[in-house]
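Quick one: the structure is below, questions incoming.
Note that this complex is displayed minus one protein chain, with the remaining chains in position.
Take a look at chain A:
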Amino acid sequence: MRMSVELDVFVGNTTIMDEEVYQFWLDGYTVNDAVKVRMEGGVLEECEASAEVLHSDTMDQYRTFQMCERLLHSPAKLANQLLFQIPPHRQAMLIERYYAFDGVFVREVLGKKLSKGTKKDLDDVSAKTGVTLKSCRRQFDNFKRVFKVVEELKGPLVENIRQHFLLSDQLARNYAAIVFFANNRFETGKKKLHYLTFQDFAFCAGQLISYWTVGAVDNMVEDMDVDLEKQFLQDLKELKILITDKDLLDQHKSLVCTALRGKTKVFNEMETNFKNLSRGLVNIAVKLTNTKDVRDFFIDLVEKFIEPCRSDKWTAGDMRLFLTHYTNSAHILDTFKHQVLWDRYMGVIKSCILKMYHD
């Protein structure tokens, strides 16, 4: 005697959702896998339920989430749609989790063009990161969707993302970073950069957005927070004098050395390397007018500055001390006239390097 369940549906007036199952769904588990994990998790003993019951419940939830997915693509709709009655705090949870992403995954696509081509390569990414393909696709589509929407909006990037997708401030900032990286196509995949986490990059993106973009000067233009200010990049060429003028370079070095003497264990290494380090930093600034060099910004920072320091065993404290005095000393240089420009440049460089320098 056999029977099979042909149809099995449960619908509540207030939509019932289990957060655990939602996570399985987001993570791209199949129904069977989710059931397996749930069984191991011990819900069964708690409620004396059978595997069938668990399967039926999981199916119901998966269906609900699938129906909600369309709404989650434009989260504002979730609040005034009529199909599901979901309490506001639950709506917020659904949205926040739907737009959450895996650190390992985002590191793989950060700075890549959010195009069909990239999407096709997602199975490689999935294999590499262990994140299911389904989840990879969801995350990728989220990036793309956010990118598309904010592309056409005026006003501050983070605020636009927050309002349009009803995300928490932290998550909105992360998306801003992703959009910013995708737009400027920063190289993040080189082997030398592998040690950096998404949070390191997100921090740097925040700095760049705040100080180097058009939006840092004018807050009502399109793309204000995604494009670096052209004029600023042009002006950076003026900093060249710091390394081309021999006197200025020597003067700068002696000022920094005086300030640091006796305060750091790596003083000798610093003294020997000063000219190279300074050349490295200023050259990065000078070349930023080339799109190609903008893309290599992080690589250059690592190669020209972070790696030499690391091989000399600088501590983070040494780094901070050096950068502070390196920046400030330039103000005392008699013939150096670009103090404002210098601060705008070095402020960002300093915080980025400090973030990127892992002891």
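Following the convention adopted for this analysis, a residue touches a chain if its C-beta (ideal position, glycine included) is under 8 Å from a C-beta of that chain, and two chains touch if they have at least 3 such contacts; residues count from 1.
The working rule: contacts and distances are computed from a predicted model.
Choosing from "Sorting nexin-4", "C2 domain-containing protein 5", "Nuclear pore complex protein Nup85" or "cysteine desulfurase", the protein name stored in UniProt for the chain missing from the display reads "C2 domain-containing protein 5". Looking at A:Val37, A:Met59, A:Ala216 or A:Ala259, the residue that reaches the missing chain in the full complex is A:Met59.
Contact between chain A and the absent chain runs through residues 1-16, 18, 46-50, 52-54, 56-57, 59-60, 63-64, 66-67, 76-77, 79-85, 87-90, 166.
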